[in-house]
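Here the complex is missing one protein chain, while the rest keep their positions.
Chains: A, B and C, in written order; residue numbering restarts at 1 for each.
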Amino acid sequence: MTIKRIGVMTGGGDCPGLNPVIRAVVLAARARGWEVMGIEDATHGLVNLDYRSPRGNRLLDVGDVDDILQTGGTILGTSNKSDPWNFVVEKEGVKTTIDVSATAVENYHKLGLDALISIGGDGSMKIAQKFCDLGCKIVGVPKTIDQDVAATDTTFGFMTAVQCATDALDRLHDTAESHDRVMLLEVMGRDAGHIALHAAMAGDAHICLLPEIPYRIAPLVEKIKTRKANGKPYSIVVVAEGAHPHDGEASIEKKLGEMPKLFGAAQRLAVALEPHLDLDVRATILGHLQRGGSPVQFDRILGTRYGVGAVEAVEEGKFGQMVSLRNHQITTVSIKEAIEKQRLVDPQGQLVHAARSVGICFGDE
Amino acid sequence: MTIKRIGVMTGGGDCPGLNPVIRAVVLAARARGWEVMGIEDATHGLVNLDYRSPRGNRLLDVGDVDDILQTGGTILGTSNKSDPWNFVVEKEGVKTTIDVSATAVENYHKLGLDALISIGGDGSMKIAQKFCDLGCKIVGVPKTIDQDVAATDTTFGFMTAVQCATDALDRLHDTAESHDRVMLLEVMGRDAGHIALHAAMAGDAHICLLPEIPYRIAPLVEKIKTRKANGKPYSIVVVAEGAHPHDGEASIEKKLGEMPKLFGAAQRLAVALEPHLDLDVRATILGHLQRGGSPVQFDRILGTRYGVGAVEAVEEGKFGQMVSLRNHQITTVSIKEAIEKQRLVDPQGQLVHAARSVGICFGDE
Amino acid sequence: MTIKRIGVMTGGGDCPGLNPVIRAVVLAARARGWEVMGIEDATHGLVNLDYRSPRGNRLLDVGDVDDILQTGGTILGTSNKSDPWNFVVEKEGVKTTIDVSATAVENYHKLGLDALISIGGDGSMKIAQKFCDLGCKIVGVPKTIDQDVAATDTTFGFMTAVQCATDALDRLHDTAESHDRVMLLEVMGRDAGHIALHAAMAGDAHICLLPEIPYRIAPLVEKIKTRKANGKPYSIVVVAEGAHPHDGEASIEKKLGEMPKLFGAAQRLAVALEPHLDLDVRATILGHLQRGGSPVQFDRILGTRYGVGAVEAVEEGKFGQMVSLRNHQITTVSIKEAIEKQRLVDPQGQLVHAARSVGICFGDE
Partner (left out) sequence: MTIKRIGVMTGGGDCPGLNPVIRAVVLAARARGWEVMGIEDATHGLVNLDYRSPRGNRLLDVGDVDDILQTGGTILGTSNKSDPWNFVVEKEGVKTTIDVSATAVENYHKLGLDALISIGGDGSMKIAQKFCDLGCKIVGVPKTIDQDVAATDTTFGFMTAVQCATDALDRLHDTAESHDRVMLLEVMGRDAGHIALHAAMAGDAHICLLPEIPYRIAPLVEKIKTRKANGKPYSIVVVAEGAHPHDGEASIEKKLGEMPKLFGAAQRLAVALEPHLDLDVRATILGHLQRGGSPVQFDRILGTRYGVGAVEAVEEGKFGQMVSLRNHQITTVSIKEAIEKQRLVDPQGQLVHAARSVGICFGDE
């Protein structure tokens, strides 16, 4: 088939490396003489062709992607509330969800797209698969700052987020040592603790709490007290968003449960820990700082490779496929297969083992 | 008088630049043949000569301050709970405060100190003055990350903290623009909003809320809505810890008052703002990240100049004086005078005026 | 008088902070309802209205200065070969200079400018003064990365350049210590050594060579050898571009003179030093890296204040004046006065004295 025009859109939470993908898609597609239609704010621009927030869909040329390689965010905007099969509409103050997928598919054709490159996470890939089933020609590009997509060795944004968390830990070391404090840093990772594990290893943390390894209070207290007894009256703790106490720790669970819901994992743990220690405990939440910032070199290159790979997949008619990095080479996997399996931290794996070998405590023993 | 041995200690919250001061004190004093006794954890080492957390008082030589110029924190440790006139002691779980100043003065002499350089903030300077009144020979070095000591043009740590907040704002821009969000960043500044004001100007914030300028909700909402109407459906708001609504905003005040006390200024404002907007509002608290980190070049140099200046003040017998930067030159002022006057942001001053001129909204009009 | 349209241009070498000035000029002027004409590549756009490299003169609106606060360089382009009184033209391969000032003045009027804000260094200010003398209404903004304009306390770009050099010194420390080497870092500063002096103090250099303090080889060798004897078999040397040996060192001068002209101060010194030492000597030239990069917060704020100040000076009819920072306040001085006096490092000043006090050797004793 002959490609004349492709679309490109970004979905889900933003993540450093999206702009490098968009740039590479535009450069590689324009070099083939294709037109590239940028879709605004994930599927919002597809559901509603008049959508403007702020700019709406537009053709992208080489000049539009100049100077975006080194930038965070996405020039196309993104959204995590735009599933066409469960589209939120508000009428007289009441929110309901409706199915606007038929309109989205119609608009795909109205826009004259021969194919659509969808950059996004798990949710976006599920939507992409549904579009494929309705005859749209989709190539996926995986995006997950948490690195929890098993179908690819790694994803862009992850290295930048770990670097951001590592830099924060370097800073917390100074003040923890000066004030004899226990410093908790909460990082992203609701289901998968990869960012927390890597940041703890790179940032010289003494304790690391992951969703995959439920913790007990006693080993944490012992680790901190042993450090103090050895002339280190301070400790650094990395806490993944999704870290939680072991089932056996029912009383803690209850105590944590009584705290305001807006409190995250680190703030709750701080409250639980402090009575057991004669050291101040302080929580810092890294939050959205992890999503922004100029991508580190690795993420710029990986984004570029993904973008080039996606254009080549379109050229070769590999629709319903997602680009993927396997053993340092770009390849493709079926989107269907890709959305089936999440990558979690393996508590028995080599990385956790290495972390334990340099003394990091996971609160499980 | 002949100086044979001086002491040096750091008090109050830590702040990038303390180690450069300590280093310069040691280098300049050793070059004069003086001994330098480092006092551990502010006055803790003075109140109790057996204090070890982790190391206790110790003589510092040139080799001990190698490689600390570029480090955050303080190699001497610090504390903001060590006022000898209100010293906290715990007996059978009950905390009381007692006056141990006589012991501290006795220990000053036991340590053989001919003078003591006390690096610290407002609280530390008040204590320093009391020690002077009891015959100890003290030279002060001002430390306030908030830059709120009027007796010196600026202090170390401030530039590093503003840079840290500016870097955070650069990151938040990416994600705010990608997601059409209102991003609130809470920075230090309980009484004085200098960090917030500088960070807002350097980090391209659209709204800046300071302790010195009580805000109203209406102008904030209008600013954000106007931006959205002009094709900018996102806004960045810098909130000083001590920012608070105008007295007239009683209903907001009440609503904020109902929120958990652990919520800071930014989280409370987020809750208050969101009902007025059709944009997501997210709060990030920079917290202790602002205190750590390698000092920027300016703070390394200023710390060095303060340290050299303090040693020269000791040499010249200027006790009861504090070093100070005035019009780019190091000079001294009396500690008595220095603790009298706080520097606040001047709402009519040139800096606020310049900020308004580039469109920053302070919520007051 | 009523202002309808102003021009703005940047001249001389680029420097971090130019874009913040341009942004503030545009925001403050547009808020007054004025039009702002950006002139391309210094006076090139004024000499030739058809000049396009790459874009040519253009009206700047608020949207054009979005997202430039944090960027290095200048969106208007710049040049240091565009003096209208000595304008270089090439005819059949032969370069000659002609006087095109009359054309430039004519174009100033053709563009409908009521005033022109000229951002630039010494050379640009001299040209600005000549334009004033011919009836153009000019307000100057000082730009010198070397901080060598005496008429203002400091200039934007300087802090960013010193930070860049300090970061480089932090890096060189690692490799110098690992390999027992003498590492020379050449930084900007042909006439004025401010960058070198500040970087040496912030970057823990052991030797600092400035244009203002001619050096001798013997004290350098002694410093390096004494360090080695004291268990520090490595040294870090900061060399300003314009550093040169003392007149008495005739033989060295001669030896240096025989080296290729393209060799800078650091490479030449490396060749001269190595025979005297049993350590490897390596030179690194920071070069253009010092001019680029995102401006540090201070330079973003100072640029903003200058831009606002320049617009206010136009409003108040202060033509022939240059904005200036005096004791932390923006004010104005006459351009005539400003171009008369260069600020050099004072060898007897407080900063050199503090540097000596922490052991930095200037090669003069």
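Here, a residue touches a chain if its C-beta (ideal position, glycine included) is under 8 Å from a C-beta of that chain, and two chains touch if they have at least 3 such contacts.
The structure presented is a predicted model; accordingly, all values stated were derived computationally and were not measured.
Colleague: Among the chains present in the display, which ones are touched by the chain that isn't there?
Modeller: Over the full assembly, the chain not pictured touches A, C.
Colleague: May I ask which residue of A:T144, A:T166 or A:S235 touches the chain that does not appear here?
Modeller: Of the listed residues, the one touching the omitted chain is A:T166.
Colleague: Of the residues listed, C:G7, C:G77 or C:G363, which one is in contact with the missing chain?
Modeller: Answering carefully, the residue with contact to the hidden chain is C:G77.
Colleague: For chain A, which positions touch the chain that isn't shown here?
Modeller: Residues 23-24, 27-28, 31, 67, 69-70, 153, 159, 162-163, 166, 170, 173, 198-199, 201-204, 294, 296-298, 300-301, 304-305, 307-309, 311, 327-330, 350-351, 353-354, 357-359 of chain A touch the chain that is not shown.
Colleague: Touching the hidden chain in the full complex, which residues of chain C are there? Just list them.
Modeller: Counting only chain C, the missing chain is touched by 10, 13-14, 16, 18, 41, 53-55, 71-74, 77-79, 164, 168, 170-175, 177-180, 183, 231-233, 260, 262-263, 267, 282, 284-285, 287-289, 291-293.
The definition used in the following text is that only the chains that are shown with their structure count from here on.
Colleague: Chain contact graph: line, ring, star, complete or other?
Modeller: line
Colleague: Where centres are the averaged C-alpha coordinates, which chain has the largest centre distance to chain C?
Modeller: A
Colleague: Indicate the whole-number Å distance between the mean C-alpha point of chain A and the mean C-alpha point of chain C.
Modeller: Whole-Å distance between the two chain centres: 42.
Colleague: Counting only residues that touch at least two other chains, what does the list for chain A look like?
Modeller: Residue numbers touching two or more other chains: none in chain A.
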